[in-house]
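Report on the structure given below.
What you see is the complex with one protein chain gone and the rest in place.
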Amino acid sequence: MIIRLASNYTLSEDSAIATLLNKNGIGFSEVVTQYGHYLVAPLKGDMDIRLIGHLTEVDDVYRVSDAYKLVSRKWKLKNTSIDLGDNIVIGDGSLSIMAGPCSIESEAQIESTVKHLLDRGISIMRGGVYKPRSSPYSFRGLGMEGLKLFYKHCQDNGIKVITEVMMVEQIEEMHDYVDIFQVGARNSQNFNLLDALGKIDKAVMIKRGISGTIEELLQSAEYVFSNGNEKILLCERGIRSYEKAYRNTMDVNAIAVLKDRSHLPVIADPSHGVGVRKYVDKIAMASVMAGADGVILEVHEVPQKAFSDGAQTLSYGQASVLYEKLRQLDQLKSQFATL
Amino acid sequence: MIIRLASNYTLSEDSAIATLLNKNGIGFSEVVTQYGHYLVAPLKGDMDIRLIGHLTEVDDVYRVSDAYKLVSRKWKLKNTSIDLGDNIVIGDGSLSIMAGPCSIESEAQIESTVKHLLDRGISIMRGGVYKPRSSPYSFRGLGMEGLKLFYKHCQDNGIKVITEVMMVEQIEEMHDYVDIFQVGARNSQNFNLLDALGKIDKAVMIKRGISGTIEELLQSAEYVFSNGNEKILLCERGIRSYEKAYRNTMDVNAIAVLKDRSHLPVIADPSHGVGVRKYVDKIAMASVMAGADGVILEVHEVPQKAFSDGAQTLSYGQASVLYEKLRQLDQLKSQFATL
Amino acid sequence: MIIRLASNYTLSEDSAIATLLNKNGIGFSEVVTQYGHYLVAPLKGDMDIRLIGHLTEVDDVYRVSDAYKLVSRKWKLKNTSIDLGDNIVIGDGSLSIMAGPCSIESEAQIESTVKHLLDRGISIMRGGVYKPRSSPYSFRGLGMEGLKLFYKHCQDNGIKVITEVMMVEQIEEMHDYVDIFQVGARNSQNFNLLDALGKIDKAVMIKRGISGTIEELLQSAEYVFSNGNEKILLCERGIRSYEKAYRNTMDVNAIAVLKDRSHLPVIADPSHGVGVRKYVDKIAMASVMAGADGVILEVHEVPQKAFSDGAQTLSYGQASVLYEKLRQLDQLKSQFATL
Partner (left out) sequence: MIIRLASNYTLSEDSAIATLLNKNGIGFSEVVTQYGHYLVAPLKGDMDIRLIGHLTEVDDVYRVSDAYKLVSRKWKLKNTSIDLGDNIVIGDGSLSIMAGPCSIESEAQIESTVKHLLDRGISIMRGGVYKPRSSPYSFRGLGMEGLKLFYKHCQDNGIKVITEVMMVEQIEEMHDYVDIFQVGARNSQNFNLLDALGKIDKAVMIKRGISGTIEELLQSAEYVFSNGNEKILLCERGIRSYEKAYRNTMDVNAIAVLKDRSHLPVIADPSHGVGVRKYVDKIAMASVMAGADGVILEVHEVPQKAFSDGAQTLSYGQASVLYEKLRQLDQLKSQFATL
């Protein structure tokens, strides 16, 4: 169960709630976030939860039968939205579009991308400066130097930055140059990294593992939330299967399931998800119909020259058509509610 | 390569084309369908295909590098459409909807479903009379008796019938009571069944195998085509994966790939595809955006009482909302061509 | 539950057992095989099974909680062995080896293989005359003519024949030339074929589906048994996975599980299982350690010239070394029982 405490309340060993739980043999974890104060505990079958609800320090008590708790929709029915500032909000009912190159390559590339995004009304730019690569001999990104340039140009133009963080030590130095920290598929169960991201007050987008289950993704989000950070985005980016006709099997089913089970916003990554340029637009649109709150796309001025992932990257022209389709689709979708 | 012969031409051992191919050591298969007359042959690198093109009996010659040939879009760029008669056409650019119960259960159930379909303007009804079941002790369908009732009520109301055939011996007795023969996922590589369905002049819908590849599905279609029947529909119905949060992983990526690689119409089966009622509508819409020419849905007056697959079956009310959404989506999609 | 009836007993509607079950609302299936007479029924919680056990026509009653019943080890604790005649028995505790080419290609090939097997003391020969092929343009086997030659040479030399049957219509014509009917992976859930093979008195080896579950394989065996034929072999032949370093993922875990859950003999097919010649010996030995009762191997005088599956086929020399290893391993394994 989740017990929501009065937010200004200081829990101590002899608090009435602690005493009551201890007396009933119920272990619990205290969670303090930027928005709330919770106790997470297993619910013992024979306990009358009204006893808890009556305590003055308790705002509310919720039964949550899922293995994950705080990220479950079982206690929080309304969608969570993430406010990035400057009126850029994810998960408020409209579709968010994030776009940019796989890797940050140069200042000229950043400038070109920022211009493309401004032209098309896109307010979140993606780009990797720390790149997880299968081979140790591959390009591994421009690092902090690249990130600072990336952030500067975006900030100057009112664009928010999403980029991947790969290890705990990077969080501090990256912190001031990032709006959304991305946890990549290979780090989806890097629990120390998730713990650490739970202790900062920045949005975190967690990608599903390469063959991660939906439940594992939600548990990874629970790591972040239970460490104190409620600003979490979930990302479906395709799973590994036996099929060789495309790069990954984008699992649009997972988008529908995640929206059903959790109150957190869900972002679709069709570029990695299907991983073949000519199918990205269809899969992006399919993801929106499956319920995605946003789409993250790889775009590049000259996809053929991209340092990484060129085969799944859209040109500015291709991306521009897709943005338009996505927006029309989003509008239609909002009309469906009246049916 | 595919050599398209003049359709009234009779090939013999001493035809000029046969002589030419034999002289060049090129084996070939002759294919005669309801619409065309073809020779399918491997293309030897050093042969000048203009020599073939010049022969009077040859209409055209096409290079097809795919493993499958006649079903490839490499030689036939335009979409194939399947005319079921009475102005009911699949694959003509508009979205086809097929709906009905998993199993035909009774005459009353048929009547109720037909009424629902008529009310909603749906002109193709699905329903199984031969059911493949994992356990030999499960209900295996009403058989021919059920099919005759099913067909009678549909024919009386201008509705076309799609139903599963499981073995070669059933084809003949079922033939006059079926508009589209469905080959189930478990028979997707039952090559004798595919051979036999290639020898009749009825539409055949082939479901992708339980873990079938896209290429295997196209090769299965090639079996039907190369035996003489061009009226083929491909069906994506979800693949088996490690994820347990739903029944199957509906592979919307495959829809996009199939439309790209083949000229045949593609039908999405979201009911089996995701296999959980509350997600069927989202996955149906996602499938349309991925490029499906049609959707096949399980509906039942009282899903909870269905003999089989109740958990993924929509009620009439739920289905009616979905039909409406699908039609609006289809309309929007056709506007996208102008972008 | 399984009710074992006196074997000479004729069940009728007013038999005491039928009356008792009907009175308790328990549906049942009657199964008559070459060895026994059974009723298979769901066990209702509130029924006292001693009431059944007391009836004179009842030999014994067994609770079987598995979804499959007659093939379960829950009622038959001892291993089933299959007697092929001429003292050739599978599943009697010693290791059975079957070997031969993927496809029967010519009489000379049959003679060469038979000689190799005789030299090495192998008494079961494999070889396909009906070949399931992904492409309709591939070699599909020599058919009945090939089978008759195959059988003649084997019979003359005291060797038993195992070969694949693909459709119901083939069973009758093949019947007298086959000792073990093989059901291929693509037909593992061809329920009509399984039904028909349940009605003959020949051994049947069922391969696990391409992505078949262990439970599905046991249910497919249940089809054969419940139609009247207890002579069933289960075969693990590798499953489809994302890994591309070999052809299939030979699932040796499944061998251990099948031996645990069922009384039927289990055969390992490492040639298809891993599908790469240089790994076949290791995987064959691994399979024996996992509990396999037998191994089926692809061998060819000149693997490079095999009509099909050459890349996974052993030469006579390679196979001979492996036979020797397998026999020594089998001997060691039987000593382990005393630890």
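Descriptive notes on the structure:
Letters A, B and C mark the chains as written, and numbering starts fresh at 1 in each.
Keep this in mind: contacts are C-beta pairs under 8 Å (C-beta built on N, C-alpha and C of every residue); 3 or more make two chains touch, one makes a residue touch a chain.
Treat the numbers as computed from the prediction; the structure is a model and nothing was measured.
Across B:Arg126, B:Arg240 or B:Lys325, the single residue that touches the chain missing here is B:Arg240.
Contact with the chain not shown here comes from a single listed residue; of A:Glu105, A:Asp179 or A:Glu222, that residue is A:Glu222.
Interface note for the absent chain: among A:Arg63, A:Arg133 or A:His175, the touching residue is A:Arg133. Residue C:Glu215 is the one among C:Glu169, C:Glu215 or C:Glu301 that touches the chain not shown.
Within the whole complex, the absent chain has one touching residue among A:Arg240, A:Arg261 or A:His300, and that is A:Arg240. Taking the complete complex into account, residues 211, 213-215, 239, 241-246, 249-257, 260, 273-274, 278-279, 282-283, 285-291, 321, 324-325, 328-329, 332, 335-336, 339 of chain C touch the chain not shown. In the full complex, chain B makes contact with the omitted chain through residues 211, 240-242, 244.
Those residues of chain A that touch the chain absent from the view are 29, 40, 67-69, 132-137, 166-169, 186-187, 189-193, 195, 209-212, 215-216, 219, 222-223, 226-227, 240.
Just so we're on the same page, only the chains that are shown with their structure count from here on.
Distance from the centre of chain C peaks at A, each centre being the average of the chain's Cα atoms.
Remark: chain A and chain B have CA centroids separated by 38 Å (rounded to whole angstrom). Centres computed as Cα averages put chain B at a distance of 33 Å from chain C. Between chain A and chain C, the centres computed from C-alpha atoms are 49 Å apart. Of all residues in chain C, those touching 2 or more other chains are 211, 240, listed in ascending order.
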